[in-house]
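Pasting in a structure now, in structure tokens, and then I'll have a few things to ask.
Removed from the display is one protein chain of the complex; every other protein chain stays in position.
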Amino acid sequence: MTGLNSLGKETLSRKTTIVTLTTDFGSADGYTGIVKGVILGIAPKTVIVDITHEVKPWDLRAAGWILGNSYKYFPRGSIHVVVVDPGVGTDCRPLVVVCSQAIFIAPDNGVLSWVLKDCPHCQAYELTSSKFWLNPVSNTFHARDIYAPIAAHLAKGVSPQRLATPIDSQLLIRLPCPSVRIFEDWLIGEVVHVDHFGNLVTNIPGDLAMQARECVVGDCHIGAITKTYASVTAGTPTAIIGSHGFIEIVVCQGMADSVLGLGVGEPIKVKLSATYY
Amino acid sequence: MTGLNSLGKETLSRKTTIVTLTTDFGSADGYTGIVKGVILGIAPKTVIVDITHEVKPWDLRAAGWILGNSYKYFPRGSIHVVVVDPGVGTDCRPLVVVCSQAIFIAPDNGVLSWVLKDCPHCQAYELTSSKFWLNPVSNTFHARDIYAPIAAHLAKGVSPQRLATPIDSQLLIRLPCPSVRIFEDWLIGEVVHVDHFGNLVTNIPGDLAMQARECVVGDCHIGAITKTYASVTAGTPTAIIGSHGFIEIVVCQGMADSVLGLGVGEPIKVKLSATYY
Partner (left out) sequence: MTGLNSLGKETLSRKTTIVTLTTDFGSADGYTGIVKGVILGIAPKTVIVDITHEVKPWDLRAAGWILGNSYKYFPRGSIHVVVVDPGVGTDCRPLVVVCSQAIFIAPDNGVLSWVLKDCPHCQAYELTSSKFWLNPVSNTFHARDIYAPIAAHLAKGVSPQRLATPIDSQLLIRLPCPSVRIFEDWLIGEVVHVDHFGNLVTNIPGDLAMQARECVVGDCHIGAITKTYASVTAGTPTAIIGSHGFIEIVVCQGMADSVLGLGVGEPIKVKLSATYY
């Protein structure tokens, strides 16, 4: 628990703490502005950073995956609020999860699954002390009424113990994260995210596949891993090691998802042997 | 006027002041970035928060309603700039409105109607002192040339009296805000906003209707008020007390507007008697 204690101290002594937001709220209704107003009212020196508010409504998997890829790039001690909450107002527990790198605030609905894979030694808490929440608490907007004030109190240096009750992190809800299998001389995974550029991000780690001479995604034979988007002519699909460290199927200056007609869940296999398929 | 004076002093002594932005500018053209550049050039310590820039072009009603629901969650003394301005460059007056909670900057076109309902004792000013504006002032981008520098000067503690001329707040343009009527044993209102989740937000206050056993929106009989989105099975419409404090017609994990084929302006009636309809 030394890591957690030192993180607690660091947070207290920082002049500014970062709070990030990852939600499915969109940007049209003012909901994210309201959350920021609540945070800044309690902790005026907080620096608030939007990770995204454009998660597809109720897509826990996408939100969790994006957060899992993003939090590592923020300074140690940052506080990450992730609210995709189809069960808001039910008995889904509001959580704080503290690990050596960061603090996470989210409902206990699986959205932290990707973070929890990285942080086996985290300490989880259930938010129970309603005196730190807005009053009254609505049944529909816990980001405003519970998560924002809790983030702000943590940013000011209030310890998680004062805000919440320790619980067993092994009992948190986890979504199945698709795993990579080996079958004969193939690595078999799947497309886990399609980004703004239409790139098909898979779950096959780049370091396992760097020498691969053949990738097959859906029914499309893509060929060898190439170095950059621009290694092939415009419009041609290719496989690269993407910025997340995983194999991505991309189309140079094109949208791979629409060119290939593929999306999340599509199987991908990568030949381990250097022999051309 | 004690409230206004104390607000003035508070603003002066704060290290940082919040300026929020509510516009129909979208996020594609750099317009909102330019507004922020102007503010930060004059008042570098300002914390700028986007409420939304995705108001439908020229939709004064939506912008005013969103601002009216958002400003209360920001710290006292925050400055709220709202620019939806179909008449930019005409003789529509640029305003500053000071109330005990906040300062508002907007054109005199009705976009402050929802705020003015809350703040009957506000003090209004017409912006007249062009030496505080950018020079020259365009006919098309007053947010950059007038509203942003005025927000920045106010954030630095310049008093409204130095920037503007007092006017009678009773003469400001107000849009008709749809009201709730009682007819026999029904409360009758309408849908005033459709949010990113497709929720139909009405103008019927939740505290009047908490015991209601029957809601009818358009031709759809919805039934009783339930506690949460998740009180019914996925795909079923229900009525809840939403986060704004008003009745919302929602569909659990679905978009009520498309499921029901309804939008802004649709009548809703709620039976006051506890007897089932």
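When the chains are written out, they are named A and B in that same order, and each has its own residue count from 1.
The working rule: a contact is a pair of C-beta atoms (placed from the backbone, for glycine too) under 8 Å apart; a residue touches a chain by one contact, two chains touch by 3 or more.
As the structure is a computational prediction, the values presented were derived from the model and not from experiment.
Set against the missing chain, the residues A:18, A:208 or A:272 yield one that touches it, A:18. Where chain A meets the chain that is not shown, the touching residues are 15-16, 18, 20, 22, 27, 47, 49-55, 66-67, 69-70, 73-75, 78, 193, 195-197, 227-230, 240-243, 248, 252-253, 255.
Interface residues of chain B with the unshown chain, by the touch rule above, are 25-34, 36-38, 40-41, 44-45, 48, 57-58, 86-90, 138-141, 144-145.
What we mean here is this: only the chains that are shown with their structure count from here on.
Each chain gets one centre point, the mean of its Cα atoms, and the points for chain A and chain B are 31 Å apart.
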